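A protein chain is absent from this complex, but the other protein chains hold their places.
Up next is chain A:
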């Protein structure tokens, strides 16, 4: 079936489409402001508990030649992990629900919106939410004296990059899910990434063997290290590798989402 109606409806500019979807998300999300507010607290709780409570049992860690207190080591890890968790949850549970039960995307595509608009719009919304959490968390870090470099200003865009990369890929993968039972598989990936991406301890804990290479090749590890390099000011060439890695991952994810939505909704 060809999409003839598109020829007759006035086309939306990509920006017009984005703002329409964002306005829609904002309108429905206003009801959930309690969940929104408390979402910010979770990484802060982790920071206080692990960084400060457990931190008193640990002296300092070496990171890129600097010796830093444990709380200062954990904080950027939590910053990155929170961007990761937020993006992951938003782009799996929420997208699955909208796709399968609400049939929201079917409805959107009955308007002049395209699948690319839907993909971009959903990811942008996740990013707006994630950015507000990251900014608040960075302010907490600043207030507690856990930031030691002006590079930390770039930590906010870095968390957006992490959010973008994971949102795009996870949304793409969500389109393959058949039932809520599949969500256990998300936990199986999410939890080890959260715990083992050098968030809570240095990557040296894995020794020098292949396990460490695997960890270093995972996207959350790149994000964690990038954030840590920015808040401590210890930038290296591998920071650029992390940026390129996450960027490519996000773009590939976006292409996948578009292809999958085309296949699922336009045939």
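The working rule: a contact is a pair of C-beta atoms (placed from the backbone, for glycine too) under 8 Å apart; a residue touches a chain by one contact, two chains touch by 3 or more; residues count from 1.
Heads up, the rule we're going with is that contacts and distances are computed from a predicted model.
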| item | value |
| --- | --- |
| Which of "Pyruvate dehydrogenase E1 component subunit alpha", "ABC transporter", "YciI family protein" or "assimilatory sulfite reductase (ferredoxin)" matches, in UniProt, the chain that is not displayed | "ABC transporter" |
| Which residue of A:41, A:153 or A:214 touches the chain not shown here | A:41 |
| Listed residues A:188, A:217, A:240 or A:266, member touching the removed chain | A:188 |
| Option from A:17, A:50 or A:68 whose C-beta touches the chain left out | A:50 |
| Residues from chain A at the interface with the omitted partner, ascending | 32, 34-35, 38-39, 41-42, 45-46, 48-50, 52-54, 56-58, 61, 181, 184, 187-188, 191-192, 195-196, 200-202, 205-206 |
